[in-house]
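Of the protein chains in this complex, one is absent; all others appear in place.
A and B label the chains in the order they appear, each numbered from 1.
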Amino acid sequence: MDPQPRIGVYICHCGVNIAATVDVKAVAEFAATLPGVTVARDYLYMCSDPGQRLIQEDIKAHNLNRVVVASCSPRMHEPTFRGAGEQAGLNPYLVEMANIREQCAWVHSDRGLATDKAKWLVASVVAKAARLEPLEAREVGVTPEALVIGGGVAGMTAALDIAEAGFPVYLVERSDHLGGRVADLNRIFPTLERVADLLGPLTERVQSHPNITVLLNTEVTQVEGYVGNFEVTVRGVEEPLGVGALVIATGYDVFNPRRKPELGYGQYPNVITSLEMEHRLAAAEESGPEVLAVNGRLPKKVAFIQCVGSRDVQLGHPYCSRVCCMYTAKQSRLVRELLPEAEVTVFYMDVRTFAKGAEEFYDEARKKRVLYRRGMVSEIYRRGERVILAGEDTLLGRPFDFEADLVVLAVGMEPRADAAELSSLLKLPRSSDGFFLEIHPKMRPVDTAVDGVFLAGCCQGPKDIPDTIAQAKAAASSALIPLLRGTVPAESATAVVDVEMCAGCGMCVEVCPYGAADLDALWNVSRINPVLCKGCGACAATCPSKAIRLQHFTPDQVLAQVDALLG
Amino acid sequence: MAEKFEPKIVAFLCNWCTYTGADLAGTSRIQYPPNVRIIRLMCSGSVDPTYVLKPLLDGVDGVLVGGCHPGDCHYQSGNYKARRRIIALKEIIKNAGFDEERVWLRWISASEGQRFAETVTKMTEFLREKGPNPMRQKWAV
Partner (left out) sequence: MRTVIPVENGDALAAARGFLRQLLEAGVVEALLVPMETPSGTITPALVTDPDLLAAANPFAPVMGLNAARVVGHVSVREPRGKIGAVLRSCELRALVELVKLRQASLDDLVTIGVDCLGTYDVPVYVELHGQGQVDMAAYLATAQSGDLSPVEGYAFRDACEMCEKPQVENADIALELFGADLGAGIPITLSDELAEQLGFAPQEGDGRRAEVVEKVVAARTQVRDERFGDIRQRLDEEGIEGVFAACVRCHNCMTVCPICYCKTCLFKSPVFDHEPAQYMNWARRKGATRLPADTMLFHLTRLNHMVLSCIGCGMCTSACPTNLPVGRVFRAIGQQVQAVFEYVPGRDVEEPLPLVTFREDEWMEVGEE
C-alpha cells in the first residue's frame, strides 16, 4: 500500500447544475488544503471526455494514487470515473465520489450554506480516499438463459429477441393465453390493423420458437440469487429455473370506474368502459352494428368521456395514461363508420397526440365528424332509456346537460393489483404512482435497482403498443449483455477476515444471509467465500473485534469520514 | 449575541434505498435544510454501533440511520438486524446519560424522495429545538 496518499480532487460544475448553487472554485481551494491532497481543480463537465482526460493527465503528471470526484451521485457516474482512473493505471477502487449535486446543489438554495456543505462532503470523502485500498475486479459466470414474466406484447417481444440471439428463454404467463390486454382489443391505432393480424403471427412465432419455453397458467413464486445467476421458482415447475437475467413485462390493470360511482358505471346499461367497447366493436365488425344496441335500440347519440381514472390526483392517479386519447379517436371513428347516423361526441380535458402518426389520426377522426367538446362530466343519471351527462363546458365556463344513448368511459391504466407482491419478491422498487421504477427516468429507462432485472411495457408506466415494443426490445438487448458476455462483475468489496484477530465466535455465520461465512473446522476461524459474499457488511457490523471488515467500507474509513465532517 | 444554533446531522444511508431516495429528492429538486451530511454505506445492517457513538461523543447533534423498509432490504434482512442493533444502542445510551432522541432510525425507500426531505427537515427542526449536543463542550470523554 502506498504509504503517502497523493489525492487529486475534481469539483464538477455540471454546467450550472452545481455551479449555480455551490461556489465550486471555493470548494476546490478548500480541497487543496486538505491532508493528502496534491491537486484540486474545478471543471465544467468532469464526465465529458476532456474532463476525464484532465484527471488522467493529472494522475500521470502528479503521480496521483487516489482520485476524488465531487459531482453527481455515484449511482450515476461512479463507473465512468472508475473507468477513467483505470485507463490511467489507477486501481478503480481508489476513485471515490462526493455527491454534491443530488445531495447538495439541487436540494439547497442558499449559496453560502450549500458551498459550506459541499466542502465538508468533499473533506469527508477525501478522508476516506486517503484510507482506500485497491481491490481486485472479479467476475462470475452467467447462466446463459433468461426468464420473462408476463406474456403480453412486451413479454413476447422480449422473449423473441433473446431467443433469436440464441439463448433459451422461459416465458411465464399467469393466464391461459398469450397476448395480454392486446388480445382483448379490436383494431389498433394509428393503422387500424386488426388485432388478430398483429398478434397472431407474433404469438405463433413465440410458441414455435425452439428457444422459448412458454409456461402458461402459472406464476413466479420465489426469486433468489443475483445477476448472472438467478434461481427462479415457478409454481408447478419442480426445480428452480436457473437464469442469468429477468425481464418483467406484467403490464397493467384498467381503472375500475366503480371507484367513480357518480358516473353510473355498473348501474346503467348505457355506460360501458372503453375495453368493453373494444369487444363490442369487434363483435359489430363481425356480425353487424346491431351489437351496439342499448336497451334494444341502436344508439343515436354516443358520448366518450376522457381521463376516467387518469390525471386525477384525488384517486392517486396524477399521471396521463397516454393511450386513451388515441383509442378514443379510434373507437369514435369506428362508431361513425358503423353507425353513420349517430352523433358522436368526445368530452375531454386536453387531447394528447404525441405518438408518431397520432395527430394525423386524430384529425382524421374530426374529419369523420366526431365532435370534440372540452368539458368535464361530473355526473351521469338516467332519463328514461337514455342517460344525462351533467358537467361543465370548460371553454365557455358554463354548465351543460347532455343526453346520450351510449357512454364510453376512457378508463386509464393503473399498476397491476399485485404489483406489490412482485415488487417484494424481486426487491424491485416502485415509483410513487405504483408502477415499477426504472433506475433513471431518462438515461436508464429499462434498468432497475436490481442488476439483471429489466422492465418492458406497461408495468413500468402507461404506453401504447409501439412504445411497449420499443421498450421490450431495449429490455431484451440489456438482458442479453450479461448472457453474451458470459460473465458479470462480481462484488469486489467483499468481507475479509483477519484470522489473527478472529476468535471464531461464529456470529458472522449466523447473520450472513448468503451462507458466505463459514467456520474453518481446523483453525476455528471464520472464512468468507468471496463468490457468495455480496458485501452487505452484516457480518462486519456484528463482529466485535472487527476481525471481519467489509472492504471499501472499513471502520477506519467510515470513522475517518465521520471525523472529517466535523472539521 | 451567540450565533443561531444550527444542528449538525450525520446520516448513514443504505445504498439501495435511502441513499437513492436522497438522490431522488435531488433530481426532484425537493428542498431541505443543509444540516445533514450523508455517508453512503451498502446496507443499514452494516451500521456499527461505533459509527453512531463516535460522532455523538464528538458533539454531532444527531445521527440518522436510513434503510429500506422491512421486507425490502437489498440483502434480505440487513434492516431487521439494524433495527435490533439500533434499539439496543438507544437503550444503552439512554441509560448511560445520553439523549437517545438524537439517534433516528428511518426506513426510506428509493422512491421516497419526499419522505427523505421531510425526515431531514423534521430532524433538523427537532434538534434546533433541543439545542446543541452537550458533548460539544466536553473534552474529557
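Note that in this section a residue touches a chain if its C-beta (ideal position, glycine included) is under 8 Å from a C-beta of that chain, and two chains touch if they have at least 3 such contacts.
Here the structure is a predicted model, which means the values were calculated and not measured.
Peer 1: Considering all chains of the complex, which shown ones does the missing chain contact?
Peer 2: A, B
Peer 1: Can you tell me which of B:Lys8, B:Arg85 or B:Arg102 touches the chain that was removed from the display?
Peer 2: Checking the options B:Lys8, B:Arg85 or B:Arg102, the one contacting the hidden chain is B:Arg85.
Peer 1: Pick from A:Thr191, A:Asn295 or A:Ser545: which residue touches the chain that isn't shown?
Peer 2: A:Ser545
Peer 1: List the chain B residues touching the unshown chain?
Peer 2: Touch set of chain B with respect to the missing chain: 49-50, 53-54, 57-59, 67, 69-71, 77, 79-81, 83-89, 91-98, 105-107, 136-141.
Peer 1: Since one chain has been left out of the picture, which residues of chain A touch it in the full complex?
Peer 2: Residues of chain A in touch with the missing chain: 35, 500-507, 510-511, 519, 524, 542, 544-547, 555-556, 559, 563, 566-567.
By definition in this document, only the chains that are shown with their structure count from here on.
Peer 1: With centres defined as the mean C-alpha position, give me the chain A-chain B separation in Å.
Peer 2: Each chain's C-alpha centroid was found; their separation is 28 Å.
Peer 1: Would you tell me which residues of chain B are touching chain A in their complex?
Peer 2: Going through chain B, the ones touching chain A are 8, 10, 15-17, 19-20, 22-23, 25-27, 29-34, 37-43, 45-48, 50-51, 54-55, 58-60, 71-78, 81, 85, 109-112, 114, 117.
Peer 1: Write out the stretch or stretches of chain A touching chain B in their complex.
Peer 2: For chain A paired with chain B, touching residues are 73-75, 99, 101-104, 106-110, 113-114, 116-117, 120-121, 124, 424, 427, 429-432, 437, 441, 449-450, 493, 511, 513, 534-538, 540-542, 550, 553, 555, 558-559, 561-563, 565-566.
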